[in-house]
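Note that one protein chain is taken out, while the other chains of the complex remain in position.
Let's look at chain A:
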Amino acid sequence: MAVEELPLAKAINAGLRKAMTDNDKVLLMGEDIGTLGGVFRVTEGIKAEFGDKRVLDTPLAESGIVGTAIGLALRGYRPVCEIQFDGFVYPAFNQITTQLAKLTNRGRGTLRMPVVIRIPYGAHIGAIEHHMESPEAYFAHTAGLRVVSPSTPNDAYWMIQESIESNDPVIFFEPKSRYWPKGPVDLDASASPLHASRVARTGTDATLVGHGAMVTMMLQAAELAATEGVSLEVIDLRSISPIDYAPILDSVTKTGRLVVCQEASGFVSVGSEIAATVAEKAFYSLQAPVIRVSGFDVPMPAPRIESLFLPDVDRILEAVDRSLAF
């Protein structure tokens, strides 16, 4: 079994190269992704290897990137678009929600939209406005899109390839604060399908659910809780649309307590959706109300006070304490 230690950013890079090698219809497009290799260097070296017809340094226009990607998909290509930062996706929001998401349905099965939109997202990097947001709920709310977010280098390597193989559009959220830490990547086989959630740590007293960078934080919280004799189960969502509820419901049936964790604001969020669904489907298993640990319902603040906004290990454990005390 070939296992390599890679940072998440390089795992995506390796996954992109694999997909481009396997299928010459796969091409990359975005701002500064070619010669520079992207502002986060996720696509470093790919243009040199595959050429400027497979890696497009596009004009600086997000709607243009996604709109032309739709045209390329209609021509039989499988474009992978990079949006430079989470907060810069909105100029493309119209093309994503009114066109990309709708064309398969509009075509009544005659059209496919195999377009991947990679978006570095989330905070913890001390950046200025529009560079640390978590806009996943906007996209999860739109039928026709699939929305995923890997939390580990291994998932990043496989999920980017599975997203490119998908015949539906996939919004691929990359937890940018996790770009650099290394982790093992199994180059031989994918551990689970694209839309499966994953039990990242087993436990018995309460369940933590989250995605992206929050998974690392939940695991740290579980480690700390264990030192105090509290056993937390941690579930990595991996897929935000659709959500794979089976492991979540199994876990809640076992623990009776659920804390949902996310960097995004809590109001009308992915966490709200999970809380509502668990309340509907596992009501008699719950020993306490579902608690959300989220960003506040204010704009992502200036970076010097990002830690006041963001959920951290302490705020997760505070919520666990409330759940256990109920």
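Going forward, a residue touches a chain if its C-beta (ideal position, glycine included) is under 8 Å from a C-beta of that chain, and two chains touch if they have at least 3 such contacts; residues count from 1.
In this section, contacts and distances are computed from a predicted model.
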For this session: Write down which listed name, "Cytochrome c-type biogenesis protein CcmF", "Spermidine/putrescine import ATP-binding protein PotA", "Fumarate reductase iron-sulfur subunit" or "2-oxoisovalerate dehydrogenase subunit alpha", is the UniProt protein name of the chain that is not shown.
Result: "2-oxoisovalerate dehydrogenase subunit alpha"
For this session: Tell me which residue among A:N94, A:T204 or A:Q287 touches the hidden chain in the full complex.
Result: A:N94
For this session: May I ask you to list the residues on chain A that touch the chain which is not drawn?
Result: 27, 53, 58-59, 61, 63-64, 66-77, 91, 94-95, 98-99, 102-113, 143-144, 146, 166-168, 241-244
